[in-house]
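Note that one protein chain is taken out, while the other chains of the complex remain in position.
For reference, chains read A, B, C, D and E in written order, and residue numbers begin at 1 within each chain.
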């Protein structure tokens, strides 16, 4: 497994665990909602994860983009679908999204290497 | 046709026309891209419009939300799909999205009245 | 009661009711969390509402500012405390906060008239 | 004088006066800095006001855009220079800037009518 | 002293010194205001620093969060008060605040180690 994906997930898990162990009720419930919001409903999981990806990209949150890239991939999205989603993000959010697009592209490559 | 939808579209068309008549090349090309980005590709039109809606909502742009609500409806999205999309926007973007959610809901009602 | 406060609260209640009647689980839970987060805990209610006010101001959400101005007032904050909070918001968030500061000041005046 | 420009300036002056009368030291100093920052220095006034305009536009602050459009015009900027500035804002800030571009265009027209 | 806190403060001091030595009047005054705004007034220092913390968190500025975490701690805030503040930030600012919450938690731990 490439370092980028591994490192991100390890740090994310370690810190999430610490934060949740702290028992702040508001934070725990938000984490919980985050899991529920992306389950199948009227929209399927892949569509919801693409919604999460485009929202993360226009808000320029690299870690959120990395997280949703992985879920989007697990939900079966193709690279072309991901690029169309990121293209819409760049158009709506403007060229300030481009640095995040570069890092998203790099992370997607790391995810693809992980599978092979 | 209810006033809200009619007024928004009339103002939008009038000003877009003036802006485009001004012949600023960058602005004209961005308007043009905006049309192309939401055409069918690897993703279908409805999914792309939902992406546009969620991005507009987390960026808290009321006019962009109104515009994508109309396109999303034209592309065949149900109210339940729209609400799931706005739910994800509120979770990712936080409670500051709620005032925009209220206006989005109101605009959706106006769009529904327009059809009937 | 002055129009500004009355109108805002009437619209807010009407739309919240409609949205909650729609039974989107994610949105309902976020509304619910919003109530819980500002209850007394390690921090008292007034401090929490001031936190809500400053966050709303730097994120430039007029409706959120109006809402928290009312709660902050109900929790016993003085005008001087509110102005110090908005001063910090303007320093951290920059001069783009100033138009929201003007509207916040106007809303605070409307709230004061409501009491008298 | 057309209503749009007149109304905006009247409201702005009235509220600024009230806020400054309140004697919050931080807010007063920020208002003061705002005047100083746009005075001639290494850069001339027109360039500085164009910087203020593009920053206001990408941050999507309509009142700030209106204010800087007036100052930019007073500093001698042509409509073409203003449109190039707003074109850069729309490219960098994305299509969510477009609704603000429409209102900016409308305000510029109101300013032009004021002069004639 | 742990590296994270030490490094951040060293870099911050070094660069602030260089920037201030440059004698740009606007920047110097903003730095000066930043010191004054968090002094005791109608609100006490701890409350003001918590306001600074929540504003920094919703604006997703890691360095600002680190800085205010240190001041908040110096002003006597408990971990529980800090977590309630960050919980409000995550609710208002949405799940895109979570990556910053992780880094804030990590920095708080580094601050606690520094004291022991």
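A few points about this structure:
We adopt the following convention: a contact is a pair of C-beta atoms (placed from the backbone, for glycine too) under 8 Å apart; a residue touches a chain by one contact, two chains touch by 3 or more.
Because the structure is a prediction, the values reported are computed rather than measured.
Which of B:5, B:26 or B:75 touches the hidden chain is settled by the complete complex: it is B:26. Touch with the chain omitted from the figure is made, among A:33, A:69 or A:91, by A:91.
In the full complex, the hidden chain is touched by chain D at residues 30, 33-34, 37-38, 41-43, 47-48, 50-52, 54-56, 58-59, 64, 78, 80-81, 83-85, 87-89, 91-93. Taking the complete complex into account, residues 11-12, 15-16, 18-19, 22, 24-27, 30-31, 34, 56, 59, 61-64 of chain E touch the chain not shown.
The set of chain A residues touching the chain not shown comprises 60, 79, 83-84, 86-88, 90-91, 95-96, 98-99, 101-102, 105-106, 109.
To be clear about the criterion, only the chains that are shown with their structure count from here on.
Legend: contact pairs of B-D compared by residue number with C-E, A-C or B-C; the interface matching in over half of them is B-C. For the pair chain B and chain E, the distance between mean C-alpha positions equals 37 Å. For this pair, chain D with chain E, the centres built from the Cα atoms lie 31 Å apart.
For chain A, the set of residues touching two or more other chains reads 25-26, 30, 33-34, 37, 55-56, 58-59, 64, 91-93.
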